[in-house]
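For this depiction, one protein chain was excluded, whereas all remaining protein chains were kept in their positions.
Here is chain A:
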């Protein structure tokens, strides 16, 4: 079994720690059991079942640290991975940024709410059944489906030589499907992610993908340029994920981030975005549970990063906080963007001229300073006129910064749980209507 209970994890880590001769030692376990099924051309292609458990040891002498990991758990291997970390530590130069380990009693820790037994109990048969429903929708709509369903149960635990022990467990299921017509002239997509399998409806999700596929046939080319866009949550999420990573004080203070203030320092307190924008982390949000502690041993609580467009907080590691004489601010384990009450349909209804973007693809950083990103639309792009979807349009490449985009917010809809199509992480993000979104070229891709 790769998933250890809290008691078993503590017992194993205690045994490993007993081998330590270092000044400080932190031992950690990560375990994962997952099952997946992949299908294409309306039939299953590959599927698998995987189980992994790994032990990491970080040993420190003075300010010299070595790390080693192993996935064998007999007594001899446990002792030897500790020795290996210690040997590497002795060979490593001093790291002046090394911070002492935190002991217990500094903070109160609460258990996470991310574990759902129904998800943990999924089998190859239940996955195949869920996929069979999706394939049926595609076949009925005369489309070809390619998709992926994966459920994961994971845990992590750390114990350090100061006596701090932390444990977390979580379940996750993600589903995504692309439906295409035989001619290759129409394509649609849907993606879902939950902690609880009972919330996943592969039939409904595939139905949405199918209607986008059939609706995107005979796409017209329009001239690239600046347009008002409505980004569906799955498109907005992918764009914002690239920005969330930059909520970090150090890179900002060092002058090499979009959070750097011209002339030095960071943008804390600055009105950087439209006042409709509020972004925060909260591991106890029932829609998006997250881990409740970080690797440095700090509890994670609700933390607001952007408040009505103002940069409210940036994350500070223990080292950087000490250097800047502020309190450490751990980075969040999830990201939530507030929105309004409008549905996607209502956002479309309120748009005179614009483009509905179902999904974005292959987003990469062009300029870290302005967070300029490039990527393309994919799987259903539609022209909106007088509050109605008029016709499908050909995909386009964009060059746009999410920071500039969040200055151009016209309206936000109701947030919903959505996954990043690249990292497969879940977020809570609203559909958003953005003016002056910059498209730079046409693509022939369907």
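One rule holds for everything that comes next: a contact is a pair of C-beta atoms (placed from the backbone, for glycine too) under 8 Å apart; a residue touches a chain by one contact, two chains touch by 3 or more; residues count from 1.
We adopt the following convention: contacts and distances are computed from a predicted model.
Per UniProt, the protein behind the absent chain is "TldD protein"; the candidates were "Cell division protein FtsX", "Oligopeptide ABC transporter permease OppB", "TldD protein" or "Carbon-monoxide dehydrogenase large subunit".
Although one chain is not drawn, the whole complex shows that of A:80, A:162, A:199 or A:276 it is A:80 that touches it. The residue touching the chain not shown here, chosen from A:26, A:144 or A:248, is A:144.
The missing chain, though absent from the display, is touched by one residue of A:43, A:204 or A:326; that residue is A:43. Remark: the residues of chain A touching the chain excluded from display are 2, 34-54, 65-72, 74, 76-77, 80-81, 83-84, 87-97, 123-125, 127-128, 131-132, 135, 144, 146-148, 150, 176-178, 180, 184, 187, 189, 254-256, 258, 260, 262-263, 272, 361-372, 374-376, 378, 395, 397, 399, 401, 403-404, 424, 440-446.
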